[in-house]
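Structure below; questions to follow.
The complex appears here without one of its protein chains, the remainder shown in place.
Chains: A and B, in written order; residue numbering restarts at 1 for each.
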Amino acid sequence: MSNENIAELEKRKRGMGLKASARLSNTIIYILLVVISIIWIIPFLCIVLQSFRVESTWKVGYVIPQQWGFDNYVKLWSTNFPRWYLNTFVIALVVAVVQTLIVLCMSYTLSRFRFKMRAGLMRFMLILGMFPGMLAMIILYRVLDDLGMTGENMLPGLILVYVASSGMGYYVSKGFFDTIPKSLDEAARIDGATRAQVLTKIILPLAKPIVIYTILTAFMGPWGDFVFARYVSQLKPLGMNVAVGLQSWLATDTMTHDYYTLFCAGGVVVALPVAILFMCLQKYYVEGVTGGAVKG
Amino acid sequence: MASVKLTKVKKIYDNNVVAVHDFDLDIKDKEFVVFVGPSGCGKSTTLRMIAGLEEISEGTIEIDGEVVNDLQPKDRGIAMVFQNYALYPHMTVYDNIAFSLRLQKVPEDVIYEKVTNAAEILGITEYLLRKPRALSGGQRQRVAIGRAMVRNSKVFLMDEPLSNLDAKLRNQMRAEIILLRQKLDTTFIYVTHDQTEAMTLADRIVIMKDGYIMQVGTPEECFDMPNNLFVAEFIGAPKMNVLKTELSQEGGKYFVKPFGVKLEVDGVKGDMLKEKKVPAGEVILGVRPEHIVLAKEGEPGAIPVVLEVNEMMGSELHLHVYTEDGTRLIVRVPTIDLTHEQRENMVNGHKLFITFEGKVMHFFDPESEKNLLV
Partner (left out) sequence: MKRYSDLEYLRLSKGQKFLYKLASFFLAIPRGIGTFFLGIGRFFKKLGVGIGKEISDVVMTFVKGDWKTKTSYLVMGFGSIARGQMLRGLLFLLFEAVFIFYMVTAGGYWMSMLPSLGKIGPHEEYNMVLDTHYTVYGDNSFKILLYGVLTLFFIVAFLYTWRLNIKQNKISEDILRSGKKLKSGKDDLRSLVDDQFHKTLLALPLIGILVFTVMPIVFMILVAFTNYDGSHNGYSNALFTWVGLDNFKTIFSWDVGGVNYAATFGEVLTWTLIWAFFATFTNYFLGIFVAMMINKKGIRLKKVWRTILVLTIAIPQFISLLYVSKMFDINGLVNGALMSLHITDHAIDFWGTPWLARIMVIVINIWIGIPYLMLIATGILMNIPADLYESSRIDGASGWKQFTKITLPYMLFITGPYLLTSFTGNMNNFNVIYLLTGGRPTNPVASGAAGSVGYTDLLITWLFKITTGSDTKYYLASVVGILVFLVVALFTLIVYGLLPSVKNEEDFQ
């Protein structure tokens, strides 16, 4: 670095004062961050506020209710919403367990074992993933329909759809397993453990973060799924999940007229527990995203 | 305790890369054998094939007379210490060592005895309830050894166990491994890239390069009679000096002419040359730095050189010199052999004379690089 540049830096520093220049940029950043935080929070704030509006059920141009009350929440009970909620909750529970098992089986195997079809299998799944998932849904729906697993009885059908192919979502978990040194496996095998024992006694205790991450994402998935649930529900009210149901309330202008505030209340009821769960386990989610997704 | 025999063992990877070629070796019971060589020479791969962590492409490996090619690692009667220790992070030191015993359903009181015994020998008793992350490198090293110790295995495998330690600790641990060997009375197979470790620890050394065995022998054999140029340069630090020169025969005596100075090959080496009836011609001459001595100007056999760099090692000087034709050599001179004045003169540009005797000379074929006297 030349002497002129050093001199230039010194001059600039002396002109502003190093601390002052840093303080200026920091202030700008703080302002930006506050603005960003407000923008990000506003929609949710609005939803919550609107859910307490009593004087009308349709869309209005103002945010703060003129009359406050729990009316909308009470009304939720008399709609199909509780059924949707129950549906989605049950599905989410089952999916959380089964999908985690399947994903972990897949990602552990692909991380640890080197078998002949491994590279081909991963490439095949990559190509398979390039097809829009919806395409499979069209025929699956018809088959499930024949088997009677659609409409009101969509629970087992939809669960099957979610978990059966969840093995394809191995990428993040596999990335995590890859960071556990293979020499641990080898030491355990020399110590006398079978491959199955290596998994249960050595690897799983070390995999707590990714297991929690997988359970969390598996649980949250069904709450937000729209497309697949819509196919399977056949738009029969009792067969919907919360996403399809709440969307149906805003599907047309006439519906919106009557259901807008109900939608807000329903949205809060759905979002609150999921958000709380997420924030509690936030640490694992972040670890999963930054660790597995990036390094994998 | 057991013998290990490798017969024509080969390792070929999927992309047809041959990592280990035709490896033949007979390891006797209770022998300490060291596989040594530069990175990628196949030493770790061979060790892992013995352990059962790599598939054997061709050939057989026998442990204690039994062919183990198709046996799982746990059924081969081996124990292994890894380079990065591979301690189970979520278990205490006690549980780490006890792990294999618990898998075999050994009763807890027997486990207690064995583990505490091993801990005492290794000096880690006070760490038994700690987790690996609370231990230093040297301590983890010992736990790894302890884990392998309690298994009463036939063969003890060690894969570069000292590579992750700092220099001082490495020296210390080297001595401890020698003590351990005395206590354990087992067959040891040790892998390293450090020739010092190989020389100090081994009963026999196996030097490897690019998947081939270059030489198998005791440390003395490898040092005094290297099979080829690679072994000669690999063993011993600093590296052996090598130069091309002409070997001539005159009146029943052999002569070499390094840098224009005629030296007779007398002593043991001269006899060997005569015995083997080595023909005159171009050879690669090798001399170790410690075998070159300073000479006085005008002495017969004195080679003129110029000093470039003087490394003060404490008990000796490592002089980096170059000859008239630009060849660089290293000479080791004990400090005690020089006067204070001589030492002062050892600066860049100082003119010196060196020479060496016939008995320290090594001769290698210029094309095959083989030792002409082997």
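Keep in mind that, in the parts below, a residue touches a chain if its C-beta (ideal position, glycine included) is under 8 Å from a C-beta of that chain, and two chains touch if they have at least 3 such contacts.
Remember, predicted model here, so these are calculated numbers, not experimental data.
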Exercise. Taking the entire complex into account, which one of A:93, A:164, A:206 or A:238 touches the absent chain?
Worked result: A:164
Problem set entry | Residue in contact with the excluded chain [from A:125, A:155 or A:238] | A:125
Problem set entry | Residues belonging to chain A that touch the chain removed from view | 1, 5-6, 9, 22, 26, 29-30, 32-33, 36-37, 39-41, 43-44, 46-47, 59-63, 102, 105-106, 108-109, 112-113, 115, 125, 127-128, 130-140, 142-143, 160-161, 163-168, 178-179, 181-182, 194-196, 199, 220, 223-224, 226-227, 230-231, 242-243, 246-247, 250, 256, 260, 263-264, 267, 270-271, 274-275, 278-279, 282, 285-286, 289-291, 293-296
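Here is the rule we go by: only the chains that are shown with their structure count from here on.
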Exercise. How many angstrom lie between the CA centroids of chain A and chain B, rounded to a whole number?
Worked result: 55
For this session: Please name which positions on chain A make contact with chain B in the complex.
Result: 181, 183-184, 186-193, 197, 201-202, 205-206
Seminar exercise, completed: In the complex, chain B touches chain A at residues 51-53, 72-74, 78-80, 82-84, 86-90, 99-100, 103-104, 147, 151
